[in-house]
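Have a look at this one before I ask anything.
All protein chains of the complex are present and in place, except for one that has been dropped.
Chain naming follows the written order as A, B and C, and within any one chain the residues start at number 1.
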């Protein structure tokens, strides 16, 4: 049952240590610290995970953007300062994913609206008060033949930013989190995570600088739905007192491997690439991409008032 | 368990009358006639349904297009002649669906490549041997505020074609049919069918001329997966001799309404709009759109050699 | 020398009657009334023309949108009330042009963001205080085989709106007006105007209801640049006192037909379809489309606070 959300993996492990929560009018911000020992116990990479939840976003999207941007900006600034990334340290923003596969296109979409400034130095040398920002959307393995990790590493080695921010589309375990949750972390990206399935880590260990990640669940794998149905039946049978419990035995005796096989059979022939999404993916990616670009622009250039994506040139 | 494929609805009804099948190297063409009485029994609108199945298309897409186009062209020509639509009768092609919702964008995508000729008469009056073809993509209710049926009816009344061909993205009951099946019919479109859920019929009764439909399943509703899992468990329990069969009772005693409720609970909170698709929807729509446009161009202009979408002007 | 802007055509005619101007911090609003007699003299169709000019928009686009929307909303409301279109009268918005030809895609782009309400009546019958709005982007002759005028007429006859608003991309005579000017009128659309070159009128005479037009120049025809160069040379020669004026004779003796021939030769072989645009057309269309959709939404639903394009569903 695939999920890229640390909060969901933690719950699945029955862990609750190091979790704080704060509520602000239908927006919940949860902070979770995974220490070294917890990483060993849960498999969640060590680091700080901040999750912004807006369960009603999908129904009334127009009410929330300004406040989501606000919470996101603060979260990013706090993560930056934890890693002593100063206001004038150079940052590289990397939009992961495939821009031609809509639920995987969040990263490239965000990069389109990031205000980059790395090339301004030469143009207007006297200008100050802004951070050096660069951005790229390196594409995916199937299109480039190169591991995303390799491309990012090449660019980091050559341009030497002080920190990297990755933006990626995630898979969630729960349909209710799709397009309602944003996860921030300083833990980099592990192999196999994200809708696009990166095969090599993109972490501080690899790049030599802090690697922050902003992720939004855009899909649930179809196999998760199968699992959810098994669970529902288990609950129903358990609640009925008038039946022998043999079937519970069957259900609970299914190993995870057997459950996966069952799911594979049901989902044949397309297998594991089947995803569940709302039909309106295109619009959600567009809106969420704009929200994340705005919070990044604000967090990256706190001293510059009125920094605006429209200042971006296209040549 | 929603399906827009007559073949799947017929099977669900246990009906097999009037079905012929022919095989051509991994392409199966099935023809099914639904008479008035069968319509009453099965709920499938009366008419001829031809289904082209290419189960391996998804794995080796490059092998099949030429032959799919061939079968499709013949099928369309045969349906035209059954309704005495002559080679020089005017035809209107209508691409249904929302071009901004990828799995629903098949119709508008096809219209982009249809060779229209209705305006040529004025330009080159002496030219002959071609059919008068016009095309439109009227958009969906949520974007236009108008029922697709209303818009098509307006245009048909005003431009008086002799027949209408609708192209639409469908929902299937089976994942194995997504992007591997093309359904042709002369039955028009009933309310509630298609990924975009038209609310009013677009049929011969409404438009006054034969209404052919070309449909390709692009999604399976997520609730179908829930149902499939229930079925799988039923099979497993049934196959085991060492357990009491009480649970079968539970499962089989679930009414369709209860099953739907169960699915709704599992799929909360997004409800019925959740669809299961391969991640590569964008590419499939692009390729399948091109295939259908080519078969339509060939079927519509059989006397014209080398008719080519590139002859299309954009002004 | 093609222009779709009444202001430019009027100047070319040396006419200045009926023009008022008001300035608001780098935004100029010009109102011009063309009476019947002036139509005969200038060829500009009778009606009211309001032009909003924001010469600096192209350089600092982020400063102006809110104020442009404000002026546009007021202009539209004033035109509506001149034609006694009430707040609850049904309106149809039509986005003209080809969505696949970027400088011609303004109309379809605007339609994507119009809040349509015509279908709400059935959904929430008790709701009131909003105007019935529908919208469509009928495509262009080369794609549909149907005159835009025919399609709009069909839909108007069938759905009976009380007024129609057309949105179109225009050609201007002057590069400085491209993406800096919005023209509003109540004169409908004449044949041959717009980037996409409609061949039949879309006017009150044809549709039976008031036809308002919102147009933005997105291109200058390349032949205009040739003409501008001829004019510049004429000015230079005239200013020099040390040369005989024979060449002026040549230049001024060139008839408009000869000038057009000269332009055609210089612009061979692509001819009249060559347009001059800033390279950043895609971004301008996106931004200007959003601005016009917002002013239309505000003008159409003045009683509804917080009307928002995100309320739009996609099904």
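Operating definition for what follows: a residue touches a chain if its C-beta (ideal position, glycine included) is under 8 Å from a C-beta of that chain, and two chains touch if they have at least 3 such contacts.
Treat the numbers as computed from the prediction; the structure is a model and nothing was measured.
Tell me which of C:52, C:132 or C:275 is the one touching the absent chain.
C:275
Check the options C:100, C:160 or C:199 and report the residue that touches the missing chain.
Considering all chains, including the one not shown, the answer is C:100.
Touching residues of chain A against the unshown chain: what are they?
Residue positions of chain A that touch the missing chain: 98, 100-101, 111-112, 116-119, 132-147, 150-151, 153-155, 157-159, 196-197, 273, 312-315.
Given the full complex, what residues of chain C touch the hidden partner chain?
Counting only chain C, the missing chain is touched by 55, 58, 100-104, 175-176, 178, 195, 219, 222, 225-226, 228-230, 232-233, 236-237, 240, 242-244, 246-247, 249-251, 262, 265-270, 273-283.
Everything that follows uses one rule, which is that only the chains that are shown with their structure count from here on.
Averaging over Cα atoms per chain, report the distance between chain A and chain B in Å.
Taking the average C-alpha coordinate of chain A and of chain B, the gap between them is 36 Å.
Could you list the positions in chain A whose residues touch two or more of the other chains?
Within chain A, the residues that touch at least two other chains are 279-280, 283.
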